[in-house]
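Here the complex is missing a single protein chain, while all its other protein chains stay put.
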Amino acid sequence: METFVQLVVNGLGKGAVFALLALGFVVIFKATEVVNFAHGSLVLFGGYLVVATRETLGWAGAVVVGIVGAGLLALLVERLLLSRSKLADPFSLALLTIGVDVIITEEIVRRLGVSLPFIGDAWDAQPIQAGGVTLFRTHLVALVVATVLITLFFIAFRYSNWGIAMRAQAENKEAAALVGIRSARVTATAWLVAGLLAGVAVLFIATQDFSGAGLSRGTHSIALAAFPAAILGGLDSTAGAIVGGIVVGLVDALSTHYVSFAFSKSAVFLVMLLVLVIRPSGLFGTRETTRV
Amino acid sequence: MSDTGTDARATTTAPPEPPQAPPRPTPRRGAQWWVRKALWLALFLVLLALPLYLEAQWLKAGQYMMVGAVGAIGLTLLTGQAGQLSLAHAFFLLAGATSYTVLSGPTGDPELVGFGLDPLLALLGAVAITAVLGLAFAPVAARLRGIYLGVASLALVFLGLYLGQSAESLTGGTSTGRPPATFELFGFPFSNDGDLEIAGVPIRETERVWYLFLALVVIAFLLARGAVRGRIGRAWRAVRDNEASAAVMGVNVPTVKAGVFAVSSAYAGLAGVMTVLWFDILKPDESEFGTYGINVSIAYLAMIIIGGLGSVPGALVGALLVNGLPQVLALYSTQLGWSTGTGEGAFTPILISSFVYGAAIILVVLFEPGGLAAIGRRIGQRLTFTRRGKE
Partner (left out) sequence: MTTAELRVREVTLRFGGLYALDDVSFTVAPGALHALIGPNGAGKSSCFNVISGLYRASAGSVTFGEHELTAYRPNRRARLGVGRAFQNAALSPHSTVLDNVMLGRYALTRGGFLACGLRLPWTRREERRHAARAAEICDFLGIGAALHTPVGGLPYGAVKRVDIARALAVEPSLLLLDEPAAGMNAAETAELAGTIRDVRDELGISILLVEHDMGLVMDIADRVTVLDFGRVIADGTPAEVQADPEVVKAYLGTDNTESTEAG
């Protein structure tokens, strides 16, 4: 029973991190219908900035630089590349993000070389004992931070001008433009938000508690699990991203323990396949209807 | 392959008579047609002659491009012609590589499964097995569209990673792997055994495998071109452009989708067989980044985007670039005496190639969505004024 409680708490902690990443996907998808295959490279970039500036700025300062940097990189990618190809359809733009991902990831992996730094200094490897259960502090902090950020996001999404504009644009792009919503700004903000969330997520991923591995190509692979999270929740559903993230976190934690670490990655994707076969647009996604 | 056209049409109310229209001249085979044929033939002859002149290491590089060519043709049919985004290509490569090794592997090994089949049969068997695996994924593919399908297909790569690691009796495991049987054609080995000379040049393993791969590429290419230009190709494009109208025109959309998945997987399976023959070892990956990892799926996607989605010749050029560049750079770096360092911060040939094709994808999407095929077509148009529009 203790193990199970421990696994569930671990799963929720991991799930919270996946939820942050999946939320980024969903925000971009809602604004532009583009699936951002470069999300993993944003995660790596944020982490790398922390590593690069930690010596001079101290950990806390480096964390701010990392988060903001990941956000700005996302913004740059959108402004410099995606927005320049207006004629391109979401499918082509998704392919474009694959190109971006390859370049950024390879360059950061090259810079990291053989060093695999951990970056969750403030919480990593300081387990807490509670009633016979060992809990990882990283997961607890992740859970709290993610809850706060996601709450803030939903408040902003519901009440801020950006949130309203964003929802209007997702509903009907032409109509939104007609009532004066500036599509470019909404889209750019969506990318910025997604980048910031990725910058936060990496602080929990590249830790001993979460993956046992420092910042590396493996971090990018872990970030890929945000895909199944976003997809099984439904690519156009913000609430779905949170549920999807939690499901992925739990599946990951439980299958690692009860089957094997090697299997956990496949397990996450298999659960996604299962959900998709039953509901092709995910749990909360809107169904496409054919029109001719 | 699967196809919808075989159903009996016995129930039709007014069976349209096979049309007996007077034959209309198809566009005349103008000078351009002959020039094009001649260029293809010249290219083929050059490829035939190359082993007589090139050193083994260059031939080896060329072989790797041919592996990519076969896989890329398969993917461009699926993603370019039929519009089904797939990131699962690496999985089918692994499936083909494993199938060949297992089918042709020696029997009686206590730890490794082997069926001791003739290598040619093993190759055909591997292609058939991957085609069936592609079909098995079809029910999932039939329900999903576009990006959902792309991400769902990613699941297969992760599954392959896990199976490759855990099914050690098939794959030999990540630490040692297992060697594939040397390919043989009716008793003729593609190895250094036996003496064979052409024009005084000894034809040894590298030269022999070059000719084998060349033959496979030619077959793969001609089949794909014929299919694209024929009835099945039209069905693929119809499914890509509008599923509803395709269905109303008589295309059984789920069947055609399943069929193109099977065809594409079979191509990937063949490329997998070629991969394992090229490396001369089957070694499953330890992480998502490897010989059969996500990076490979992406590399194949890069080939067909750069070449122009849906273009079969474009896939060849894309493969030349994406698979050729790291090989050629590696050869030049030894020739020029660069250190091909593997240490921290080194610009390895693979790294530089990744930069190049990453950038190429971006440039193609931004400036020339038709890829190199569109550029080539435009140059062709500029040179001659007539044109046979087909694809």
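All chains are identified by letter, namely A and B, in their written order; residue positions are counted from 1 within each chain.
Methods note: a contact is a pair of C-beta atoms (placed from the backbone, for glycine too) under 8 Å apart; a residue touches a chain by one contact, two chains touch by 3 or more.
Here the structure is a predicted model, which is why all the values come from computation and not from measurement.
For the chain left out of this panel, the touching residue among B:36, B:60 or B:237 is B:237.
Within the full complex, the residue among B:68, B:125 or B:259 touching the omitted chain is B:259. Per the touch definition above, the residue from B:227, B:301 or B:362 contacting the chain not shown is B:227.
The chain that is not drawn here is touched, among residues B:245, B:334 or B:381, by B:245.
Mapped onto chain B, the interface with the missing chain covers residues 1-7, 9, 11-14, 16, 18-19, 21-24, 26-27, 222-227, 229-235, 237-238, 240-242, 244-253, 259, 263, 387-391.
In the analysis below, only the chains that are shown with their structure count from here on.
Annotation: 33 Å between the Cα-based centres of chain A and chain B.
Residue ranges on chain A touching chain B, taken from their complex, read 35, 81, 84-85, 88, 90-96, 98-103, 106-107, 110-111, 113-115, 217-218, 221, 224, 227-228, 231, 235, 260, 262-263, 265-266, 268-270, 272-273, 276-277, 280-282, 288, 290, 292.
By the touch rule above, chain B contacts chain A in their complex via residues 85, 139-140, 143-148, 150-152, 154-155, 158-159, 161-162, 165-166, 242-245, 287-289, 294, 298, 301-302, 305, 343-347, 351, 354-355, 357-362, 365-366, 369.
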